[in-house]
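Beneath this line is the structure, given in structure tokens, with notes to follow.
All protein chains but one are shown at their positions in the complex.
Labels A and B are assigned to the chains in the order they are written; within every chain, residues are numbered from 1.
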Amino acid sequence: MSDHALALPALPAVAPRRRVDHDDRAALSLVGPIAVLMLLLLLAPTAAMIALSLTDAELGASTITFVGLDAYRDVLGDRTFLISAKNTALYVAIVTPASVGLGLGFALLIEAGTELRGFFRSAYFLPVVSLITAMATVWQYLMHPAIGPINLLLHVVGLPSINWLGSSDNVLGSLALIGIWQQTGFDMVLFLAGLGAIDRTLYDAAEIDGARSAVDRFRLVTWPMLGPTLLFVVTITMINAVKVFETVMTLTQGGPAKASEVLLWTIYQEGFVFLHLGTASAMAVIFVAVLLVLIVFQTRVMDRRVHYG
Amino acid sequence: MSASPHTLTPVGRSLRLLVLGIGAAVMLFPYVWMIATSFKPQAEVFSSGLSLIPEHSSILANYGKALGRIPMGRVLLNGVVVCLAIVVFQIAFALPAAYALAKLRFRGRDLMFGLVILGLLIPIHAVSIPMFAAFRALGLINTLAGLVVPFTLSVFAVFLFRQFIKAMPDDLIHAGRMDGLSEGAIVRRIVLPNAWPAATAFAIFSVVTHWNDLYWPSIVISKTELATPPLGVLFFRAAEAGDDYGALMAATVIVTAPLVVFFLFAQKAFIEGITMTGLKG
């Protein structure tokens, strides 16, 4: 009813509509500032990004030519970009299941007992609040081929040294390892929250129904009740993994031989090092499209399976 | 006799502690080495193998270098100023808008909310290219303002606060109106105090995000004295051409410590904050 009233053009004060006018005016002063910011920092740049992606714009060049979808064709045919997309997909494919699985496992183990709960929770969470760039530098030292403690440890147990970051075969795996280290604690606290929200009486019901083992309780209550949390954690972990940048910039700069070239790094290079604004924008549009697919995947496809009702 | 059916057997208990202990050791491994190495002289870093305790302490030399080679104090201060400015602006802009979206009916509300959702989907990385071009034209490159301005708008904060305020009873707002408060005063005197948990959670999330951010600062800042902590690490490493890991680790300790110490003192708030923003985001 009042929605209908809202759709009418504003008329001079008539009794029933005054309330609405009042809200309009109050709302303007409340949302006005952020509306301006949205225009300047969100809409205009987004429009500009799309517009730039249709041109051959380069910073410093005097002319800009409209090239239509040529930039996209170039990007999708560009070897570096394709390698970058493949690497990013691989990185996401390693980091997501590993950190979600470990995060869930640790959360279940922490929840299973009472001893040292706080300590473990904080220990696993620490990487989340640690400066990634600094910790990446630490990992660089840890993974140093000659003096790095990891290789020294491998040597002690009689295993051969690994060239963690310097070999094109290993570099993506090593970065993924750091990514898992960073993400696991984050996933774990989300799972802990999810576990804490499970109605305890369901476990009572399961016990009375004859669920004897921890496996039965997990299958009957924990796993189904954790469904929405799990879906959410998987999505946010994927989105975080797609945005991998800090470790690549700090440790490998996309190398060796483009083996750690990932989307954000490629866009960064194209846009801010080579100053090819047109192609970089086209890449950015593709990047956003990938993110959108992930988010739509979450809200549309999987949502139906885990929301009960 | 009084054991609840869900408590672990002694074997289960030990197994739990063992697995979690190994996990914690892996998680904490980098920190242990970071701190240990920051105490070691360069020669020992290369020779001492797996020994954690230095034979000759090089604490003063390493931390001296870390603080002296680049203005590390200034870097930390930049980080604090930038993070605080960002979080204050974000909340100041987002809270009134979130209140309006949650509790007022006005023309364009749905459009506004649609834009918020759209904003959630578009990361700063995507719009950084045109923004960089614009900031260059405006002379915002190599300024602290250049670090703050893009983040004054947080659609995520609007979204989070809206969800939170929506759950507040309407009667609270009505009581304020009946007491003669203006809408602005309602935001300051009723909504803000009641939305404090959400604001704290968001503030923690925001500070962790921007203290860590390397992408945008590396685009906007090239001067050492304007560096934020992540850039500071990179600049320090670049200035320290050799493999002086002792000094490098000292530098990483210095930039990592503030947030970690803050976390250790307010663990509950941190974990709750990250959980709340995580689950709503």
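One rule holds for everything that comes next: contacts are C-beta pairs under 8 Å (C-beta built on N, C-alpha and C of every residue); 3 or more make two chains touch, one makes a residue touch a chain.
Here, contacts and distances are computed from a predicted model.
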*What is the missing chain called in its UniProt entry, if the choices are "GntR family transcriptional regulator", "MucB/RseB N-terminal domain-containing protein", "ABC transporter ATP-binding protein" or "Carbon monoxide dehydrogenase subunit G"?*
"ABC transporter ATP-binding protein"
*Please pick, from A:P145, A:G166 or A:P224, the residue that touches the omitted chain in the full complex.*
A:P224
*So which of A:D78, A:E111 or A:E207 would be touching the chain we can't see?*
A:E207
*Which subunit A residues touch the hidden chain?*
199, 201-202, 204-205, 207-212, 216, 220-221, 224-225, 227, 308-309
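The working rule: only the chains that are shown with their structure count from here on.
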*For subunit B, which residues count as touching subunit A in their complex?*
5-6, 8, 12-13, 16-17, 19-20, 23-24, 26-31, 33-34, 37, 45-46, 49-50, 93-94, 96-97, 99-101, 104-107, 109, 112, 115, 118-119, 121-123, 125-134, 136, 149-150, 152-153, 155, 158, 182-184, 187, 208, 211-212, 214-215, 218-219, 229-231, 233-234, 237, 245, 248-249, 251-252, 255-256, 259-260, 262-264, 267, 270-271, 274-275, 278-279, 281
*What residues on subunit A touch subunit B, complex-wise?*
2, 6, 10, 20, 23-24, 26-31, 33-35, 37-38, 41-46, 48-49, 52, 59, 102, 106, 109-110, 112-113, 115-116, 118-135, 137-139, 141-142, 147, 149, 152-153, 156, 181, 184-186, 189-190, 192-193, 203, 207, 217, 229, 232, 236, 243, 245-246, 249-250, 264, 267-268, 271-272, 277, 280-281, 284-285, 287-288, 291-292, 295
